[in-house]
Every structure is written in C-alpha cells, then in structure tokens.
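What follows is a structure written as structure tokens; I'll ask about it next.
The complex appears here without one of its protein chains, the remainder shown in place.
Up next is subunit A:
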Amino acid sequence: MSTRLAKNGRLIDRSKQIEFTFNGKRMKGYAGDTLASALLANDQMMVGRSFKYHRPRGLVAAGPEEPNALVGLGTGDRFEPNQRATTTELFSGLSAQSQNHWPSLDFDVLAINNKLGRFLTAGFYYKMFIHPRPLWKHVYEPIIRQSAGLGKAPDKELKDADTYEHFYFFADVLVIGGGVAGLQAAKVAAQSGAKVLLLEQHNYWGGRAPVDGGTIEGMEPGAWVEKTLEELRGMDNVTLRDRCMGAGVYDHGYALGYERLTDHAPGQGGPRHRLWRIRASQIVTATGAIERPLSFAGNDIPGVMLAASMRDYAVNWGVTPGQKVVVATNNDDAYRTAIAMHGAGVEVVRVLDTRDSGGGSLMEEVRALGIRVECGRAIAKVKGSKRVTGVAICAQNGEGGAQEEVEADAVAMSGGWSPVVHLWSHCGGKLIWDEAHANFRPDPERPPLGADGNGFVIAAGAANGAAGLADALHDAQTAGEAAANAAGFTPKVGDAPAAEAPEENAMEAVWLMPAKADIKLRMKTWLDYQNDVKVSDVQLAAREGFESVEHTKRYTTLGMATDQGKLSNINGLAILADSLGSEIPQVGTTTFRPPYHPISMGAIGGEARGEIFQPLRKTPMYDWHDSNGADWEPVGQWRRPFAYVRSGESLHDAVNREVKNTRDNLGLLDASTLGKLVVKGPDAGKFLDMMYTNMMSTLKPGKCRYGLMCSENGFLIDDGVVARIDEDTWLCHTTTGGAERIHGHMEEWLQTEWWDWKVYVANVTEQLAQVAVVGPNARKVLEKLNEKAGGGMDLSKEALPFMEWRDGEIGGFKARAYRISFSGELSYEIAVAASDGLAFWTALMEAGQEFGVMPYGTECLHILRAEKGFIMIGDETDGTVIPQDLGLNWALSKKKEDFLGKRAHSRSHMADPDRWQLVGLETVDGSVLPDGAYAVGNGVNANGQKNTIGRVTSTYYSSNLGRGIAMGLVKHGPSRMGEVIEFPGTDGKIYKAKIVDQVFYDKEGEKQNV
C-alpha cells in the first residue's frame, strides 16, 4: 500500500495537520504536502481513469509533467477542472474530485472500451468519419461524448469569484528556473550589475539538487541553495518570485510569468493569479530536465512511477507508493531511488538495469546495501489492474519471455532524461540530438533571435543537456556571464562553485522494453498516458503512411493532451523513427508552443472583466440619460440609450412611443457619438474629392452635403454629412463606430500616398456635444430658447435652409446648427462645446415641455430612418456592398477622374447586373420580417440547397404605419416591384413579402423641408 513514511519529508511540517476531501472522502495531510503526496499518504493510489479506455491510472510523476492526476478542484464559483494534483499545494478544506469516470472511480462502465481496444486504434476518429451519418448520430457520437473529454466545464451561470491581474516588468536578465543552475546564473548576472528577475515554479527553491545529493562548495546542496538565496535577496537589482512559472517566451525578449498567489491559501485576499508581462534583454532558461518513462507492458498500472519522482515523494514529503519496489533503468540515476527508498525503510526487491555492464559507483553503493541488481534485464510486463501486484522479468534483448516473476506493489522506472527545452524553443530556438544522452538539447549556435539579429535566450544546466551537478553549475556560470555581457554589462568572470557527485556510467537508449517485445505486449505499452496512445498505435500510423511527426501526432493524438507530451514525445518519436527505419534527429520533434504548462483563463484576462472589460466612452449627457430610464446599447466603446423606458412600460412600448412622438411633436437625440473630423489645408478639397465618391471641393462654405466613402476595392466603408466651414476647412461627420477608423484611413492615405498634399486631419468628436432636435416643433423650441436668452441665431427657413449650417448663439450657448435630417422631419443638429452639452440638453428639455418634447434612443432613430428608406452602414452594408447596390449612383461623381473605389467599380463583378439591389419589403400580413432572413428562388445550388435571391438588411415595426417594414437586397429587385417573394424563417415559418419602394413615409420629402 502507499503510505506516509515514519521519517523523511523535508518539505512537510508534521506538526500541522490539514484536512481535505477527495471524492467526498475525508483525508488528512500535512502543511507542505501537495495534493498528490497527501493522496499517496492516504493510500489513494488510483487518481483517475484514462481518456479513451478508462483504464485505472495513478500518479506517475511528482511535478508539472504528471499526466494522470487531473482533478476538479473546489466547488461552485470556485470550481476548476483539470488541475494537477502534483502542482496543487494542500490547504485546509481542499475539495478534489477525480475525473473521466462514470459512475465512479472504482467502478466505471466505459472501462469496456479497454476490451474494445482494437477498435479504438490510431486514427479512430478519422476512420469513423467515413461511415454513414446515422451511425455517427446514433451510435458513435453518444458514446464518444460520454467518454471523451477530461474535466467538466464550470457552471456557465456562475462567475469566477476570484480576481486576477497583469503586471509589467522590465529586466536585463530574466532567469527561468530556481534550481542550482538558475540560482548560480542569476547570481553571476546580478553581480555583473544586471537587473535580474528569477522565477521558480514551485514553492521551494533548489530544484532536484537537495534530493539528489552530492556537495557544492563543500556543503549539502540544500544548504548551498539557502546561502545563495540569502545573497540574492540582499541585492537591490534582483527580484525573486517563487510559485511563478515561466510560461512562454515570445518575440524580441517578451516573456510571460504565471504567478499563483493564493491557490495554496484561498481566502487570503488579493488576486489569485498574476500574469507577469516581461520584457527582458536576455533570458536564461534553467528549466531542468524531465525523466522519461520506459515503454514496457503495463507501464500505466497504478504504482508504476518515474524513478526520480518516487524518490521525490520519499525525500520531500515522506510518502511511498509501495512497500516492495522494483527499479528498472537504463542509466545510473535510478540507483539514487533504490538508495533513497532503502534508506526510507522500503524494500527494494530488485534493480533491473538494461545495460549488460550495469552502472558505476552508485550501483556499487546499492549492491553494498544488499539490494539485488541484475544487468541486461528488463520488465516483461507489470501485473495488476488497479494497482501493481508483481513484475515479470526478462532479458532486455529478447521478445519478453518471462524468466522470473516477483511480487511487488510499486515500480520505479527511468528511461533517461530529456532537457526541458520548451522555453528555448517557443520563439524558434533549434535543437540538436545528443547521442550520448539520447535526448534533444538546445543548439547554442541557433538560439531565438532578437530585433538585433543576435540570440536572446541562453539555456543553462540540465535544461542545456548538462549531466551532473558540476557540469550544471559550470554551465550556469557561463550562461550568467554570457547573459550579462549580451545585456550590455561587463560580466563578473569567476569560477563556478566546485561540486562533487558520484561518477556515472554512460546510459543506454532504450525505446522498447524488452527490445523485441511482441505485439501483445506492445498493445499494453503506453506512450501517452493522458491521451491513451500506445506503442502499437504509433507503429500502426507509420504502417499507414504517416511519415511526418506532425501528422503522426495529429493522427494518433500523441502529445496532444493537456500535458503536451512532456513524458511521451521523445519515446513516441523514437518508436516512429524505428518504424520508419529512420534516425530520431531526421524525424525531428513536434513544435513546442506556449504556455509550458496550462495557465488559467482568469490570468490571461487579468483585470479586464465586467465593468472594466474595455474603456467605456460616455457623452456629456450620459448621466442624464442614465437617470431618465435609458436602456443602454453598446455601440463600439460608447454606450447609447436604446430607448428611455418609463415606469410601467415595456422596452417595445417605449420605442413605439418615441417614434410616434418624434413624428408628431418633438424628439431629442444625443448625437454626440457621431464622428467629427476636421479636414483642413490648401489641398483639403482635393483630398476629400479622393476620399468621398461625390464632389466635396465644389461645396460652398455654409453648405452641407451627404457623402459616401468607399475602400480602394469599391465597397462602402462609411457615410455622413460633410459641411464646408471656410475656404480651406471641412467638417466630416462619420458613423458612431467610424470616427477612429476613418481618421486612421485618412491618415494612411495622407501619410503614405499623398504625403506632399497640404492637409491636416483632426478628430474633434469628443470636443463637441451634438443634439438632434427633430419633429414639427423643432424650430419652435429653438426659437423659444433664443427668446428667453434675448436673441440668437435666425433659424427660419430663409436664414437657414435645408442642408446648410450657421454659427451663432442659441439660448445663450455658442452653437453651430446644421439643417440636416436623418428622420425625414424638420430637424436641426446642434453642436455645442462638450462642456456645455448637459446644460444645453437640459435647457432644451425644459423649453420643450410645452411642445411635447421626449428624448429618443437609437432604436427610434433606426425606425425613423428606415421609414424614410435611408441606409445605415453596417445594416445595408457588410463590406461587400457597393453604392450602386443601394441605388446611390447619384452620389458617384461622373466629373471626377479619380476617387477611392472608382477604378474598382468598373471591375466585371462590380458592374454585374445580377448583383442584389436595395428594395423595400412589405410583408403580406403586416408582420415583421426576421432580421437577416434569406429569400429563396427557383432551383437548387450545387449542394442541393435552394437558391437564394436576396436577404433582409433592416426590419422594424413602424408604429407610424402600424405594420412591419423592411429593406433588403434582392436580385433584380428594382425591376420586380409588386412581386411577392418568400423568406423561410429559422422558426420554420415562410414569410411572404412584397417588393416595394424603400421609402415608406413622406415619399415627397415635404416634412423635412419646411
């Protein structure tokens, strides 16, 4: 059984007991435990079931490379799936649930998949896609949906109760990894004067060294780590962060750190995670190495563990996965596990060393302890189902005929070590194959390059392929000096700390155990635990012609789970290389992509959620709207009132009331969000003639003109009224969402094409508050304001005719009045200084009482313009619509030689008479057409779907007309007036609508010109 040991546990505090639950069962651990070590202490060997076959799975590793022990953590608004038990620090009240089993961890119905294994081989999903649809729908899909996927998604109705933040940091040298190599590199760089940031993912420093032993400068590694940390803490130019993982390395020295602030202490307050957004001149990756599993049959049975991880559990947390351990290895390091387990009082039944000549001094030390070591031997298979019960032993160089069986309840395996090259590789660092250590390590000649073309990442220690303590420290010394130098400092050159550790014999590459294992064994030999990929799957993929490692990865799903193949990649591609008769370096690795280890969505979002998801733009009248019933509608970053809802009224009622009242009496619209661009200069007229499809240079000062803007490829991008202010000044109105975009568009042409033209563009949108005063009483209310102020601008039809503007005073406010109308009513748009906006609005509301004034929102604005058949950018246009489609040919200048979009309009498809064109649509029964509905015509297309002949672009209920009105684009529409066409709705109904003129109200335009 797995249990707590009587001694050991350098990271736990046995005086502090902690209670937690696993699948509702109450358990006890100690402060300093991880959830994984605490589970082992409670004999919870099985921690989950596998993805595809639902096989029982236990802990394999002790760190972030763990593939199996994924749990759901917490409850309610703090529930989070797929959390690794090995990286979860234990805290009082922790509640964890195992995943991927149904109905329970111990009894799982879908474990039947295990028996159906031969049907679920490589490419299962791809192969199933070719079967008929009914089989998919009724047989495969329900089974796959039930069985696939790891953790459950959190309840979508609940919001994450925690907070998160982003933090910006600039460093000369960023060191990722706080093992002995990282500490030494950071120290050297800091002593050279560089500003250093050192990140360590765990809550303890020193990496493996304190567990693995040896001496540094005559000290135990743990003591040296403490001493070095003290030195670093005493330096002003060093920032140390533990529980902070280097998550990714990106272009030009950008890096992300993922700090877990309160995962271990919920309720402590403050943000839960902090995302460090770092710019570093140089980055040292001292990320260590990860041990590889050995590929033998039954290597996934709970109780089979990486040798170094088993040693970590025993030394760091004082727990053991079993009482009788078999060690299988191809290198000397696993002997340390035999020594550690023996020292902890656990029986080491056998050490099986694949090498005929065995190991070096560590092997001798193990033999001296009375432990039986057998060389040239291997595991034929592991016995057991929910946990290890025994091991069958065979010759490594055979087919797996067992020569002996021993009783055991745990297996420690070591297939060698792979440097953690992820961060080196994220931004393009290349790898070389190290034959002697059978691993890929960073190629120092081909690092990721910075803006200056020089490398900006340096790997150090085990992450750089250094073997052994002395090598790692020496490498770190060099890396620290090189990083400081490259960051512009004079490196403090010195000797690396002297280290001593036992000499080790060469390892032997072992990719299959035994070397000639038969197919029955290979079908029980796992490569990727999390995605359930076996040796036989990769071999099958190779036989089926998958030669590229990237294709094999996707076909078999090897390395595609949440652990990104940390344990499986090298073993998998060695099998692939062997199957293809190729060499490992020729097959190559798959791409390493950030993050190194999953990070929370909360950390990525940071503070940007809820109210502060994005900046909110408010007009000067925002607060008035808010306290007068505004139902807010987001328009870009602005909030505009959709309608002003009175008590006892529905939103729909409010809209209809506003529509009626504006036509009958007087409405006020806050139009401040409309973009306002001042275009000025000797060449401004020439420039605007290029920007707009119609002529703006001939506009007389004092007059307004409605203008259209097209992109260079002819499509409508914006519209609005342009006013000529004086000889060299124009004011261009844009759509609410268009101000910044159109400003940028103008600047691009001015700066990159016509840079010799003398024109300035200024975006004055926020400098002005603008109010549309609309309705039969519009003039009356303004004249009353002037009366009260003892005079003001003449607003009569004669003094200020339609489509003109004047500067002056209205009601004592300095104002500019435009006689323009987007509603078809008598209408003035009046701009005042933003600081006067609220006062002016309030004055209008007061003076308007006797004229029946009501404010109106964007929905009323839309209905009024639709009743008049006016187009709206974004409704009638979608980036594929040209002015000719909308019957706006009158706005395309024939006199101008050139304007943006002119050349495009003569391309063959643009001039095609079959283009859909704008018409009005009236339902036969007066109902409202569904928005976006498509009209169907005769015949079917190549996919057997009915041909479409048009679509609805705007559709509303008009309270003035008492019926639904709509506009749409219809093939040959203008020549089909009176025809009834059909729009199938998504509700199953067929809507019938008659093609009519799109001007539904006041066709002669009499109301606006009074």
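In this section, a contact is a pair of C-beta atoms (placed from the backbone, for glycine too) under 8 Å apart; a residue touches a chain by one contact, two chains touch by 3 or more; residues count from 1.
Here is the rule we use: contacts and distances are computed from a predicted model.
Report the protein name recorded by UniProt for the chain absent from the figure; options are "Acetyl-coenzyme A carboxylase carboxyl transferase subunit beta", "Phosphate ABC transporter ATP-binding protein PstB", "Sarcosine oxidase, delta subunit family" or "DNA-directed DNA polymerase".
This omitted chain is identified in its UniProt record as "Sarcosine oxidase, delta subunit family".
Using the touch definition up top, pick the residue from A:Phe169, A:Tyr250, A:Phe802 or A:Tyr957 that touches the left-out chain.
Going through A:Phe169, A:Tyr250, A:Phe802 or A:Tyr957 one by one, A:Tyr250 is the residue touching the chain not shown.
Among A:Glu753, A:Asp794, A:Glu850 or A:Asp925, which residue is in touch with the absent chain?
Once the missing chain is taken into account, the touching residue is A:Glu753.
Among A:Arg646, A:Arg903 or A:Lys1003, which residue is in contact with the omitted chain in the full complex?
The missing chain is touched by A:Arg903.
Tell me which of A:Asp452, A:Glu503 or A:Glu611 is the one touching the absent chain.
Hidden-chain contact among the options goes to A:Asp452.
Across the whole complex, list the residues on subunit A that are touched by the chain not included here.
Counting over the whole complex, subunit A touches the hidden chain at residues 250-254, 279, 427-428, 449-453, 712-713, 744, 747-748, 751-753, 755, 897-898, 902-904, 906-908.
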